[in-house]
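Since the structure comes first, as structure tokens, the remarks are kept for the end.
The complex appears here without one of its protein chains, the remainder shown in place.
Residue numbering begins at 1 within each chain, and the chains themselves are lettered A, B and C in the order written.
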Amino acid sequence: MEIYRKVVTVRFAELRIRDHVETEGFGGFWHPGIGQEGLQVGAIAAMRPEDYLYYAHRGLGYAYAKGMDMVPLFGDLLGRAVGSTRGKGGGTVHFASAEHGVLGQGGTLGSNFVLGAGTALASQLRGDGRVTVVFFGDGASGRGTWHEAALQASVWKLPVVWVCENNGWALSARFEDQSPTPHVADRASAYGMPGVIVDGQDALAVRDATADAIERARRGEGPTLIEAKTLRIRGHYEGDRQPYREDQVKDDEIPNDPVHRLGALIPDEQRRTIDGDARRYVEEAFAAALAAPRPDTSVIYEDVWA
Amino acid sequence: MEIYRKVVTVRFAELRIRDHVETEGFGGFWHPGIGQEGLQVGAIAAMRPEDYLYYAHRGLGYAYAKGMDMVPLFGDLLGRAVGSTRGKGGGTVHFASAEHGVLGQGGTLGSNFVLGAGTALASQLRGDGRVTVVFFGDGASGRGTWHEAALQASVWKLPVVWVCENNGWALSARFEDQSPTPHVADRASAYGMPGVIVDGQDALAVRDATADAIERARRGEGPTLIEAKTLRIRGHYEGDRQPYREDQVKDDEIPNDPVHRLGALIPDEQRRTIDGDARRYVEEAFAAALAAPRPDTSVIYEDVWA
Amino acid sequence: MTTMQQPASVTGAVDSERITGYARAINEALAEELRRDERVFLMGQDIGRLGGVFGLTKGLLEEFGTERVRDTAINETFIVGGAAGAALGGMVPVVELQFADFLFTAADEIFHKLAKWRYMHGGQFTLPVVVRLPSGVVGGAGAEHSQSLETIAMHVPGLKVAVPATPADAKGLLKSAVRDPDPVLFFEHKGLYRVKGPVPESPDFVVPFGSARVARPGQDLTIVATGLMVGRAVEAAERLAAEGIDVEVIDPRTLVPLDIESIVASVEKTHRLMVVHEAARTAGFGAEIAAQVQERAFFALDAPVWRVGGSDIPLPQDPTLEQAAIPSADDIVTAAHALAAV
Partner (left out) sequence: MTTMQQPASVTGAVDSERITGYARAINEALAEELRRDERVFLMGQDIGRLGGVFGLTKGLLEEFGTERVRDTAINETFIVGGAAGAALGGMVPVVELQFADFLFTAADEIFHKLAKWRYMHGGQFTLPVVVRLPSGVVGGAGAEHSQSLETIAMHVPGLKVAVPATPADAKGLLKSAVRDPDPVLFFEHKGLYRVKGPVPESPDFVVPFGSARVARPGQDLTIVATGLMVGRAVEAAERLAAEGIDVEVIDPRTLVPLDIESIVASVEKTHRLMVVHEAARTAGFGAEIAAQVQERAFFALDAPVWRVGGSDIPLPQDPTLEQAAIPSADDIVTAAHALAAV
């Protein structure tokens, strides 16, 4: 129920942002996460509030699922002072919240691997019982930082869980043209860790798989690689007309739409209430962010140094 | 026979260099390859003269096995004008010979992975039928360049063969403390390529395994990962007293010494002739290199630009 | 200084006043070089069916096929290191990183392998590799997708460095880069991709490295600028002209080699120099030009060499904020006033 509420809230947010990008334009690139909300929310539902998150660039579902409010998220996207990064990491989005353990995202794909392993090392050293979850795409799985981080994390049995959102595409590149094996999870054995494949459109299955991996990590047994199979519904960024893609997805046809799948488990009336509340929450948050002032130019000189 | 001749020549060369380092000192570090000559010569014996070689830092067996004369090799080590690099890549050694397809070595471990894949791509594009062989240590296998190169080489079925000299140590680090799996070859399946383990002290077995891999590459079936199990006999560099190592090897006790193993296959008298010739060849080459002039300082300004 | 006159600095027949975009000019240069030399091939992310994130390689897959226009995985160390290896195997790779900033993800390959392999191996090999690097701010791409990193390439010996500011230079310098036996880092400015200008049509048109261009002649003050800053400097110069300050704008076009003679000659005429760049001001190439000019023309200078550079901060992602972090035409005008007053 809580998962449904979050998934549908993220869906409305995704749609609201798309609207904005299409009508008002946008600074930078927006990489829509529509259709992948189920796995994002599902995996994060298995985390404790104090666990650490490094998310990927596909949407804002991760940050919201981890407990952040929509206003600072929209604020980042819209370059407003209320954004969590105050205009410094908006656009392609580097949302952050120390309070919620949302530790951010690098602009270069794959940098989260090594940072995530490092944060897990901090937890191991401090004995704070926290687990770090790192999201990444099938494309990012090609980066060498994966190898360096995965090997070291396994040897040291660091409490980290790797969640690959395999949506079949890395920008214009099909996963099957980029990988010598059919699955990213096939690479887990090279690092002596479990590789788990899960249906990414099934939020509850993703939650369960992630919960297992997190428990394993918390027990000190080391990392797990989870591959959630999903599909990129829209272009790489909003505005990408995908000339390279024959099998473009119509918006309304999200296969196994996680919103519908989860929604079906909830009595109609209750669902309508949740939907209405979620829609209202998103509209209000968006309006609040939109109405907020832009940051003063002087912010650019702040936060270079501590 | 030819393999024995080369192995024993390399052994004499290794001993000659050690002598020099111990008595005269040495610029930079010398990483002795003693005990690993068999696998180096064996693997390279499977190559055609026109095939390309990227070697590792453990000794000079690779370059000699690929056809280079000892004089330019010793010249590099001694910083002489007759060195193949004229003092620019001596010491830790970056021998090269365009003529012999000895393409060199990077100073950063693991850089050979991506270069090797690239050279194999050149061969694929040119259709020149050549195969590139890349040597590396168990330690170097941890670098992310491995992942990036291995993945791309497999997807494109590039004609490259990866030869890992697993001597159990990366400087002071034991392989088993650095790898989550017992073998480097266990990582091959992540890249959809064969992983072959071979006794690195058995030069002929290494030759055969490499020949198979090279043939596979030449047929256009892509890369193979060969792991040759061997042992680091000396310190990481000559002079390393190995305080970190309890099971230090006495020099004379090279387990399964490839020189003896191969030597046993050759009639005594013939072997003595080969040994004598080899020893004389090494002594003369070393003396010639030692007697050669140092390069003029002006060479440092040459070869920056083509 | 014959290199100071645009026509003289451009070899090959200027056979047309055809107007073409900067991006299109790069695309043409690639196509022509692929046609000219079989050893040339392209490699990078999304350069094939998509034609590149910025559309620079559009149509090339169709003409030259998947062998010569190759989509890689997300593996910058392979893109650059593989290019180095392919060059050693006899090819002439022209590779693209999607953003210049990503040179940090392949830094060992760029600053060690490309820059030093020839030298370390006694000059036995050449590495004719071009790395195309979409550079600079473009409207909200953020701290790791907007930098101007050419100074680093200038500091590490072994790399040639091009920074084209016009469509003609983009085409002519890229063709020179492909034909150069040495590795070249080619910093294309993303903010210029849509800018149009005259581009000669001849496939023989090239712009040699190491020859500066006078973007605007003047008598009172010399401004050296590159990339996006050339246009802003010229705009500032027009405004300053209205006040009676006659500015000469010089675009060095390549930083390695650097045509310092042309800059010094101009300063000997104007006695005042300002360097404008988008790169972070501190230890940017403006410092090198300032240092060289005062070394060579100390007594010709009536005032210190002024530097107007990017703020010493990571670049903020907001499109408005990011503009505040790099020099504007206003900033240049203000600095010129200050410099004229010294």
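General remarks:
Here is the rule we go by: a contact is a pair of C-beta atoms (placed from the backbone, for glycine too) under 8 Å apart; a residue touches a chain by one contact, two chains touch by 3 or more.
Because the structure is a prediction, the values reported are computed rather than measured.
In the entire assembly, the chain absent from the figure touches the shown chains A, B, C. If you put the hidden chain back, the residue from B:V10, B:V82, B:A140 or B:A203 that touches it is B:A140.
Although one chain is not drawn, the whole complex shows that of B:G27, B:G129, B:G220 or B:G239 it is B:G27 that touches it. The residue touching the chain not shown here, chosen from C:R24, C:R39, C:R70 or C:K116, is C:K116. Here the missing chain is touched by one residue of A:T108, A:S172, A:Q201 or A:Q242, and it is A:T108. Among the residues C:T66, C:Q219 or C:T282, only C:T282 touches the chain that is left out of the figure.
One chain is missing from the display, and on subunit C it is touched by residues 101-105, 107-108, 110-112, 115-116, 119-120, 142-144, 151-152, 154-158, 279-280, 282-288, 290-291, 294-295, 298, 301, 303-307, 311-314, 316-317, 342. Listed for subunit B, the residues touching the missing chain in the whole complex are 26-29, 79, 85, 87-92, 94, 106-110, 139-140, 142-144, 170-173, 177-178, 243-244, 294-295, 297, 299-301, 304.
If you put the missing chain back, the residues of subunit A touching it would be 52, 83-86, 88-89, 94, 96-98, 103-104, 106-108, 111, 113-123, 125-126, 128, 130, 132, 144-145, 147-149, 151-152, 155, 302-306.
Here is the rule we use: only the chains that are shown with their structure count from here on.
Chain contacts in this assembly form a complete graph, since each chain touches every other chain. Relative to subunit C, the chain whose mean Cα position lies farthest away is B. Subunit A and subunit B have CA centres that are 45 Å apart.
Our note on geometry: subunit A versus subunit C, Cα centroid distance of 36 Å, whole angstroms.
Multi-chain contact residues, meaning those touching two or more other chains, occur in subunit A at positions 142-144, 177-178. Touching two or more other chains at once are residues 73, 75-77 of subunit C.
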